[in-house]
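So that we are looking at the same thing, I have put the structure below in structure tokens.
Complex shown without one protein chain; remaining protein chains in place.
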Amino acid sequence: MTETLQRPAPAARAGRVRLGLAPAPFLAPGMIYLIVFMAVPVGLLAFYTFFERGRFGGIVFEFTLDNWVKLFEPLYLGVILQSIALAGIVTLLALLIGYPMAYAIAGLSPKWRTVALVAVVLPFWTNFLIRTYAWILLLNNAGWVNQWLQGLGITDAPISMLYTPQAIVVGLLYMYLPLMVLPLYASLQQLDPSLREAATNLGATPWRAFRTVTFPLSLPGALTGCIFVFVPAMSNFVIPELIGGGKTIMIGNLVRDQFFEARDWPFGATLALLLTIFLVLVIVVQSAVSRRLTEGPRRG
Amino acid sequence: MTTAPLLRVDGIRAVYGDTVALHGISLDIAHNEFFALLGPSGCGKTTLLRSIAGFETPAEGRIEVDGEDLLRMPAHKRPVNMMFQSYALFPHMSVEKNVAYGLESDGVGRAEIRSRVAEVMDVVGLGALAKRRPGQLSGGQRQRVALARAIVKRPKLLLLDEPLSALDRQVRSSMQLELKRLQHEVGLTFVVVTHDQEEAMSMADRIAVLRDGRLEQLATPQELYANPASRFVASFIGTANLLDGTATATGVEVPGFGVVDAAHALRAGSPATAVVRPEDVELSTDAATGLSGTVVDTYFLGGASTISIEVPGITAPILATVHGASRVARGDAVGVRFARAAAVARGAGAASVTGDAAATASADPATADAAQEEVSA
Partner (left out) sequence: MADSTASVTNPSTTAMRELDPTARPRAVRKPRGILVPLWLGYVFLYLPILIVVVMSFNDSENLFVWRGFSLRWYPELFTDEAIMQGLVNTLVVATGATAIATVLGTLLAYGIAHYTRGGLIRAFAIAPAILPDLLLGIGLLTLFSLLTVTLGLHSVIIAHGVFATAFVTAIVLARMANLDPSLEEASRDLGAGPVRTFVRVTLPQLAPGIVAGALLAFTLSIDEFVIAFFTTAPTQPTLPIVIYSMVRFGVTPEVNALASLLLLVSIVTVIAAQRLTRLTGTPK
């Protein structure tokens, strides 16, 4: 009788049998480090926003909502709105320039795709101050762009480009363009090519196939790219200072000034937290939109 | 068939870099035919299908539908619709929107779109799922959506790329019948690409067997099975005992074994292979009649059993199929007789498998598939 044969019981597959090492030695060091040096500092900042400033920096532990109210003073509100506007313009331009780039890269053969991607990312790995400085060389009144423009006879006198809001936009765009191209590329590349073929096969012109299939399906990548560009663009304070000449102030400059010049740490913390709340909101919206765009698992 | 064919493929050659995917394929497909392009992977069948759809540009040749030159039309203007292997359903659109997509592309009026979509959804039995997204459907349901989307435009030709390969086995066999029923019901011409000979055999009116970019044989399933045109077709369609030898006036002389009777038109003395289907192998417990062999193994398969028999002189065991359970056991001596055999030439095609034992060669695609299946399982 086969039933009498001894058979090993099938292994329970509910969860893999653990390796036998305790989790604590693996998780604890890193978690403690990150709690102490990330969670605590951020929590501390949040805490500071509800207290008064010390006279020479630091904090006086008297509860107040003044820091949050102060955000709505015209002076600061203006800077906040200006930051949003500048970062928004940068994001839009990055999308307009980055989308065709990502689309072109996704259409390359696998070999060239890697090369093209590395070429997009490489500038991102060069020092960001140096990339900013390069634009000073280009945009200065005596700089190379003006020399070329005059050489070509387009203008007689140098156009002042450096130290303008437009220069800030160019600088930020230059800084964060790769961050737009990468997620866009990823979403375009993982699109099943047969989806576009199916659209064509069903009689859609190439433009209609792009508009109704490729583009909507790449929107999650576009949204991710927008976050990647918008968030750091908004908190950057070096480019407004170096390329914008400190004339156009963004939230980042304000935060820096609160810590190093005005010595109003609680308000600086409030501004930084505002940035972070903004970031969280944008991410929540993004993931909600992405989910709506492609409901359920993307298969077939 | 005396009427003009619906699809005429004439001398299609497709080249990619250094490899030739299709070496001048020509074939005609009639109106309302259920036609299958069958072959192992890499045989060029998908390339041919995609050339018809307009996703590949062949280097030479013509493709005509109703006398119209297809290759001059861009893919989106061809009167041909395709069901993709992956189904390629638009994940961001509801089932309904997916099905309506082709009609919208053609600028069909809204009311007509609605009625035609509703109609075709009923045909495939998806009426209740119109508002769902593809991600919320089962594999079988997705396949129906893909089908509905492809037939709603009433194309002259419906191309199906491995339509059943993404389904699991139970769903697959019921879908085979379903596709066949649908084809009658909607009265379209179907061209199916498949690597699965059983699928092709059970559904198609005619099958074109492709191998390495060449057309090996174009015939009805019955004809392919009974009278394969080549050793490859014999081994690819169904299971066969392949006995390599030399053609004689009455059959094939297999070295160390004797002459297997088979009608053929081969020149005597040319290399030939006798093809014996397992059900044409007759066994007797009396080892004295005909040839004698020893049972190596028996496999009980429900309605039938397969028995493998070692016959002296033949390298690979002979397979025989009998009804019900086997009445012989391993080690038994049995008499073997071939009730019917076909003979095919052993040409250049067979050269690639020389060195392999005959029956191993026949098992080749199946072994590879089985291995593949195991890996993916």
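The letters A and B name the chains in turn, as written, and every chain counts its residues from 1.
Quick note on the criterion: a contact is a pair of C-beta atoms (placed from the backbone, for glycine too) under 8 Å apart; a residue touches a chain by one contact, two chains touch by 3 or more.
On a predicted model such as this, the values are computed, not experimentally measured, just so you know.
Note on the undisplayed chain: of the listed residues A:64, A:150, A:205 or A:276, the one touching it is A:276.
Within the set A:60, A:119, A:154 or A:284, the residue that contacts the chain not displayed is A:119. Panel shows chain A; residues 16-21, 23, 25-27, 29-31, 33-34, 37-42, 44-45, 48, 57-58, 97-98, 100-101, 103-105, 107, 109-110, 116, 118-123, 125-138, 140, 142-144, 147, 174, 177-178, 181, 193, 197, 231-232, 235, 237-238, 241-242, 252, 255-256, 259, 265, 268-269, 272-273, 275-276, 279 of it touch the chain omitted from the view.
In this text, only the chains that are shown with their structure count from here on.
Chain B has its Cα centroid 52 Å from the Cα centroid of chain A. Chain B meets chain A in the complex at residues 53-55, 75-78, 80-82, 84-92, 101-102, 105-106, 133-136, 142, 149-150, 153, 166. Interface residues of chain A facing chain B in the complex, by the touch rule stated above, are 192, 194-195, 197-206, 208-209, 212-213, 216-217, 293-300.
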